[in-house]
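Left out: one protein chain. Kept in place: all the others.
Now for subunit A:
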Amino acid sequence: NLNLLEDGKERKEEVAVAEFHKKIKEAFEVFDHESNNTVDVREVGTIIRSLGCCPSEGELHDLIAEVEEEEPTGYIRFEKFLPVMTEVLLERRYRPIPEDILLRAFEVLDPAKRGFLSKDELIKYMTEEGEPFSQEEMEEMLSAAIDPESNSIHYKDYITMMVIDEN
C-alpha cells in the first residue's frame, strides 16, 4: 500500500527533524551566554562544526550571510539559525574529511616521503596556502602536533592521536 509507505517515510523524517531541532538547540544554547536565544556571530562557526559539519571558511562565510540579520548586529538569532542548520543536517552537507584523505593531504606536502614535515614547512603551507591560518590557529596546532626534539610533525602519528582523542 503506497500511501502507508509514504506516511511511514514522512513520519520518520518528522522524527528525524525533531531530533535535529533538539540537537541544534543544545549546541546553540551552550554559546547563548545571556540565555536570550542569540549567539555572537564569531561563535557560529564553532557551533556548526560542533554539530559534525566541516564547511570551509568560504562556505562558512556564506552560511553566516544566510543567518545574519538584514542589518548585521553581530548577533545571530536562533529563529534564523534553526531552519538553515536543519537543512544542512538533513542534506548532510559539509561532510567531515575521512582519515585516509587527511593522511594523503599530508603526504602530498611531503613528496620525499620522509614521514614528517618540518615545523617551518608546516607553517609555510598552513599560513600561506589555501585558507590561511591565523597566528593563534597555527600556534594551537603546533602545540599538539610538534615533536619538540626533532622540531617536526610526524603526521601519521599525529592523525592517529587526534582520531583516538575524538573517539
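Going forward, a contact is a pair of C-beta atoms (placed from the backbone, for glycine too) under 8 Å apart; a residue touches a chain by one contact, two chains touch by 3 or more; residues count from 1.
The rule we apply is simple: contacts and distances are computed from a predicted model.
The listed options are "Electron transfer flavoprotein subunit beta", "Pyruvate dehydrogenase E1 component subunit alpha", "Serine/threonine-protein phosphatase" or "Large ribosomal subunit protein mL37", and the UniProt record of the chain not shown names that protein "Serine/threonine-protein phosphatase". Of A:V41, A:V84 or A:L109, it is A:L109 that touches the chain left out of the display. Which of A:E34, A:E70, A:E91 or A:E149 touches the hidden chain is settled by the complete complex: it is A:E34. Within the whole complex, the absent chain has one touching residue among A:E14, A:E57 or A:D120, and that is A:E57.
Residues touching the missing chain, restricted to subunit A, are 18-19, 22-23, 26-27, 29-31, 33-38, 45-50, 53-54, 56-58, 96-97, 101-102, 104-106, 108-109, 125-126, 129-133, 137, 140-141, 143-144, 162, 165-166 (touch as defined at the top).
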